[in-house]
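Accompanying notes for the structure given below.
All protein chains but one are shown at their positions in the complex.
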């Protein structure tokens, strides 16, 4: 993997983190009046997987959409304006945090119904196949989504028709506050299920390492691009904050602090920056410079978002139909 | 396996066959005014699996309900009256062939929506577990049903809660007229999917051999009865007739006669009777005697059904609500 | 030019015409390559256009609907088909939560030009799980269009229009119409969505109906005419959006309203039309409006129930007469000399179901 890619990955995880922290900072002002499912702790998967894609490849995200949106080149101002329910938001305020989209860079949509985007992504891959393009469709989803019929039904169909689609499962072992241990029997691994359905499938416990994610997903994207069909990747990761909202939920006795301690040592930002500094791929100055850029970029975007006009309420009747 | 069981199994497959043939004979009279999904060629699975069960165990069947219904002790008169849409039918005419039930012997219902009964059977197993009985729930379904989300979702839940449920898949490699090859990718085996979901799973190509079915399913039922959770069995078999109706569909060029030739050599009735005759477990006289019994029984039941009163049309408003 | 065609042939023509003209159109459904060809409507299409454009599927309604949505968002115009409307209940999430909301959420920048063909089953023991008519459900949902043609010509023209429409369209076919005949224009002639049509002009009572019930309404009109009653029949064709103009002006003219619907009576099309008229033409209503519908119970399998279960020409005539304070001997009037059983559309009917 060349240094350019590594540097880009580091910048990408750092930027996603910076945006999430900025949202946390401002959320209390009650100007972002929509639920936010933050991805602090899970940035590496979005960053690593999206870095493999071309601009004209498609992604489909979930309620936890910020990571993929930013990693695939979604516009920051449009994102923050969207969270603020303003005109100029990427959906002009109609979607909010759970429905981010930026088709210009292939972010087709984000969907708030668990698993809903999985077949839809496969459908876009079908259209690519029919149209004879060499695009690839990728969809992100959580461990919870794999419990919905959609998941299995779609993998089966994708395998039958060798669709150019890559399924990326972010396994944070939680669905809202219900742990995976309640939702899957002991000893079952999602990757094995995907494999049994005829989809090339791989698992890594290192979902917080963007380099690992990049490497593994590269193979899947290539496979898809070359007409060799779908692949599935399961990455372990950890949700640092509450399911929805800006707070840490460990204090409320719902989760042991142990998990958090373990995963803190695998912070997608810290571990990668340490590593790349040690490898001399990046300098401390470069990192600081990026941080400064983020601060500036975020200040401007936040200002833009807060000052963007509110939608005219009567436009709520527009665009129900074509 | 003792001789008694073997004999019972032979009698059971023979009886199911006899009933189906009788229905075919009379269907053209247009008195059985409902779709019939006959199980000619698939009798061994119903016979073998139900023979393992106790009377107070439950089964749930599908649109192709005749086999399980007869094998689990459903009343023949009530069945034929139901097909005739008459009072005295097992649903008093409200259900028809696709909804046969006979709760007295544990036939809870048959459902015409593909895969619908799978979670419902698991739910009855959950109630058994909650009530602390040692009953077992069993559900029959086709290969097509395993493509519905219901299948995977249910197996997962059954494995999590170690439910006393046995899943029996009759793989005739057809869903209506769509072959399995269009519905699953090459190399995928349903049993492996079930296994990946954490359910004890076994496959046999000998689904037309009631003895094999009986042996394999016995283990699953015991497992369930002893609190060791669910199991899944996939049996290859062959649908001799059209999906729905009394005719053979091979002539219409939809299926090659080759498949039929192969499976004719594995006819559930012929192979088992040959085998048990060779083993001296049964005599030709006994077989002839059974056939004579079936003829008599069927003539009486058919007469009963044809002469049963039609429901008063106005009773269609009854029993919508409790 | 118009020739006589079967309704199912009209559907088939619409599909063939669009598959031929537009590479973005494809057909998907369980049994799409099956010899029964979804009651003949797909006859020859897989052969002509190939199995990559006429796609048979696993039994996975929910994901298949999602697949079609995904393809539609990326420029395709899929036509899904389900052999029974009942099966789409597996996929309501995709239809209602995804397809119907998509364009709106994107504020008009994306759309879902998806057509979903749903067949309403009836007769020969279809029973509780294979004979539901849930058109009112779809019509409740902003973001969906709902079409339910009666005539073969409309079946063709409206299906073409549905495929060309940039919105998700639920296209409803009653099983008992597939074998009916009527003149059907050649070629790729679309019939605009959203317009009702007066299939019979009259002055005494307005009957509002759609799909198969328009056939029953026409039958009842004929008998009523023999008794000196002159009904007007508004065939809705599109259930969402409703053609308020046509409905209201007919009701304003006749002053009396009967709705004939193939669905259940509560919270359905019947109530919608009656409410529409009560809100917008109250003063024109000389008598309380009436509804002929499916009986308010699941559809039982036995043929013996059909007479009570299904609203028919006889029932329509009965309520029309009642509104006009006329006594009508409906039993004699609607006596069927052929004595055709009530669970088949015509004497030749022998499935597939």
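A, B and C label the chains in the order they appear, each numbered from 1.
Note that a contact is a pair of C-beta atoms (placed from the backbone, for glycine too) under 8 Å apart; a residue touches a chain by one contact, two chains touch by 3 or more.
Please read these numbers as outputs of a predicted model, since none were measured by experiment.
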item: Contact residue for the chain not shown (choose from B:43, B:75 or B:92); value: B:92
item: Among C:2, C:21, C:225 or C:275, residue touching the chain not depicted; value: C:275
item: Chain not shown: contacting residue from A:26, A:72 or A:99; value: A:99
item: Touching residue (missing chain; options A:128, A:175 or A:302); value: A:175
item: Hidden-chain contact residue, picked from the options C:291, C:304, C:320 or C:344; value: C:291
item: Interface with the unshown chain - residue positions in subunit A; value: 33-35, 85-86, 89, 91-99, 111-115, 144-145, 147-149, 175-178, 182-184, 244-245, 252-254, 310-314, 316-317, 320
item: For subunit C, residues in touch with the removed chain; value: 62, 86, 89-90, 92-93, 96-97, 100-101, 104-105, 127-129, 132, 134, 136-137, 139-143, 240, 242, 263-264, 266-272, 274-280, 282, 285, 287-291, 296-298, 300
item: Hidden partner interface residues of subunit B, rising order; value: 58, 60, 91-92, 94-95, 99, 101, 103, 108-109, 111, 113, 116-128, 130-131, 137, 149-150, 153-154, 156-157, 160, 318-322
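Just so it is clear, only the chains that are shown with their structure count from here on.
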item: Topology of the chain contact graph, where touching chains are joined (line, ring, star, complete, other); value: complete
item: For subunit A paired with subunit C, centre-to-centre distance based on mean C-alpha positions, whole Å; value: 42
item: Inter-centroid spacing, subunit C versus subunit B (mean Cα positions, whole Å); value: 36
item: Interface hub residues of subunit B, defined as touching at least two other chains; value: 147-149, 182-184
item: Multi-partner residues of subunit C (at least 2 other chains); value: 57-58, 60, 62-63
